[in-house]
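For reference, the structure is listed below as structure tokens.
With one protein chain removed, the remaining protein chains of the complex are shown where they sit.
As written, the chains take the letters A and B, and residue 1 is the first residue of each chain.
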Amino acid sequence: MKSIIALIPALPLFSFLILVLFGGKLSRKVAGWVGAGSVGIAALLTVIVGIDLIQALPGVKSYSVVVWQWMHAGNLSANIAFSLDALSIVFCFVITFVGFLIHIYSIGFMAKDEGFTRFFAYMNLFVSSMLILVLADNILLMYLGWEGVGLCSYLLIGFWYKEPENGTAARKAFIITRIGDTAMIIGIFILFVSFGTFNIQEIMHLASTKWAIGSSIAVLTAALLLGGALGKSAQLPLQTWLPDAMAGPSPVSALIHAATMVTAGVYLIARTNVLFSLAPIVQTVIAVIGALTLLVAGFSALGQHDLKRILAYSTISQIGYMFLALGVGAYSGAIFHFMIHAFFKALLFLAAGVVIQVLDEEHDIFKMGGLRKKMPVVFLTFLIGSASLSALPLVTAGFYSKDAILWFAYSSNSGGMVLWLAGIVGAFLTALYSFRMIFITFYGKIKTEPSFNAGRFMTVPLIILAVLSVLGGFIELPASLGNIHLFSDLVNNTLPAVAIRNVEHMEWLFQILSSLIALSGIYLAYRWYYLKPPYMESFRKSRLNHFFEKGFEFDKLYQLVVVKPVVWLAEVDKKDFFDLLNISIAKLAIRMNLILSIAQNGKLRWYLLSFAIGIALILTIMMKQ
Amino acid sequence: MDIFFYIAAAIAILSTILAISGRNAIHSLLFLILSLLAISVVFYLLDAPFIAALEVIIYAGAIMVLFIFVTMMLNIGLEHKQEKKWLRPQMWILPSILAAILFIDLMLALKNMPTVVAGKQVILPKQVGISLFTTYLLAVEIAAILLMGGVIGAYHLGSQKKKVLHRFLIKK
Partner (left out) sequence: MLTVPVETQILFAGILFLLGLVGLLVRRNLVFMLMSIEIMFNSAGLVFIIAARQWNQPDGQVMFIFILAVTAVEVAIGLALILQVYHHFKTLDVDAINKLKDN
């Protein structure tokens, strides 16, 4: 059973190699099935191992398997070793299952694209790297997976490389996440220097015994790891890459920038939660960043007119919720919201991909309209996804997951009214912008005609994800509505349970409040975007809307504060001392050439004279001896 | 017998000097032939009569004559003034110095040579012939091939393709 664990990341990697080496010779059908099939089999294996693990809990906390020794030098040793516990099994399930559905969708979506095989190769490499990340036993292997998903993100964002803007967006994503990665690797260095091991469990154990709560080294390390998480998960201040990353194909946005890669930061913080409990100030910072991000992204989503950019800002906002939950110690809440968010956000991105492709690559929602009757299946699934995103009360999974976070934001020991208020305003905004999206895109007059009907490859995954977006929530119901906690029981085998203040009796009040807020958001969206009163038009042209649309002008800020000074410095440094050294060597060589080429004037008599002088010299020297 | 050697040597050196410093090409070549004849006398005195004969026949008689033919064909001897311009006295300084240095080196090298008494026997042409056709047979064949190559090369290198244009195409 344990050896199957190593197969889960290995199968997509193997498929990647096959597609890279033989992709040119395989037909599209075979390439598609190889690509999707490997992830599908990985999903199956995950389910098998998962059932086995769940049955073995809580006695056996995790399965470990060492595949081979990676490096060993002195006291530095790292192995290719995987460890499967409750946290990783949830992530593995989401990655492989949602990934499998997205691969099936891609067979239909990329059917007419010339880079079909290349696409599946990159996607498989991504799935493999992400699985390595979540299954890694030691932090160095996790960093390998971390870098791997960063690479694949770059490759897939810039997939249509013939357009230069796609390359720019891919580079922006890579560079900004790099900033986070650098912070993370410094944190890993500090951990190794302090504890001498890379193994995560050992590090957690040693840290809890050796470091005092609130000690500066714990705060420093936790802050550095948080930096890494911020980059990958696109939270403030490193969130500017995600909206531009929508330049990639829609399945890429669904897999990488909704369901999996951007949640790697959440995984990291959950996995190393001991470090964060040792540095309470960093945890507070996580919660504050999460709250701020969800508000900023929520407002920005209101101002967007590109369909995928609305969803991108929505992702940033929802991950802000997850960070908020992590910050107040509600780890199971964060992971639950991750799983449900993966379902409905992937659904929304895939449905948006269908809409965009059917309308011949039209991204602007104000050029869409009235698609409700033309594409009923897509409309229905999109509606279910948006409802789940807006946390429509009682019927959608999103309600249960988001509600749990809001409750913990208030009731946890480190939570409070301020964080809850931020969350509730964010929930209002979420409902507002998601139904704005629905009303403008699917209702009203038809502005662009759909050119074809989406095939089964694309619609069936939509339907499956829609079902999950509704039913997925019923495994974790709050105390006042059924008190089912299957999910938190599973996850709390690995993660600490959330510590709540003595306010449990007020839970029903908060649930009613959040339901009302969600419904009022939907109603306001109806008034503003369906009935379309005239003041909406003037709002659209206002400065405030422009500010929202530019994502609170973070790009401009970074351009001014970071890019301009660095470029100026580079310009000034163009002619420094080391440059001069290199140039003078080159100039010396040229000067010597000019001098010596005088001796090569083509005159035969010169050459003869030099012969004669040479002979005279040599013979004289020989005679002297 | 020695005196003949010194006389022939003096004639050879003198005529060589006149050959290399002459301005008229034909005169220089004729002086050179004279030098070769003197050297041929030296060869005879050095117990190599066959070689002396070969020197006259081949070197002076064929090679130098070839030189004279080409010089007459190119009419070089008429350019008296040009040669005078090119042969200024100060041109001789540096080569003379170099030649002097090399001559001194030669003398020094000869001083360190162990003295050997000259041989008593005369080498007959018959011996040379036998040696040529037994020990050095391969070299003879190769020399023959070289000569053939020289003939063919000289034929091809000396040919000039004269372009004959139609009278309408000649530029006036």
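Here is the rule we go by: a contact is a pair of C-beta atoms (placed from the backbone, for glycine too) under 8 Å apart; a residue touches a chain by one contact, two chains touch by 3 or more.
The structure presented is a predicted model; accordingly, all values stated were derived computationally and were not measured.
Residues of chain A in contact with the chain left out of this view: 597, 600-605, 608-609, 612.
Interface with the hidden chain, as seen from chain B, comprises residues 1-2, 5-6, 9, 12-13, 16-17, 19-21, 25, 28-29, 32, 35-36, 39, 42-43, 45-48, 50-51, 54-55, 58-59, 62-64, 66-67, 70-71, 73-74, 76, 83, 86-87, 91-92, 94-96, 98-99, 102-103, 106-107, 110-111, 113, 115-116, 118-119, 121, 123, 127-128, 130-132, 136, 139, 143, 146-147, 149-151, 153-154, 157-158, 160.
By our rule, only the chains that are shown with their structure count from here on.
Note on chain placement: the centre of chain A and the centre of chain B lie 91 Å apart, centres being C-alpha means.
Those residues of chain B lying in contact with chain A across their complex are 94-95, 98, 101-102, 105, 108-109.
Listed in rising order, the residues of chain A touching chain B in the complex are 609, 612-613, 615-616, 619-620, 623.
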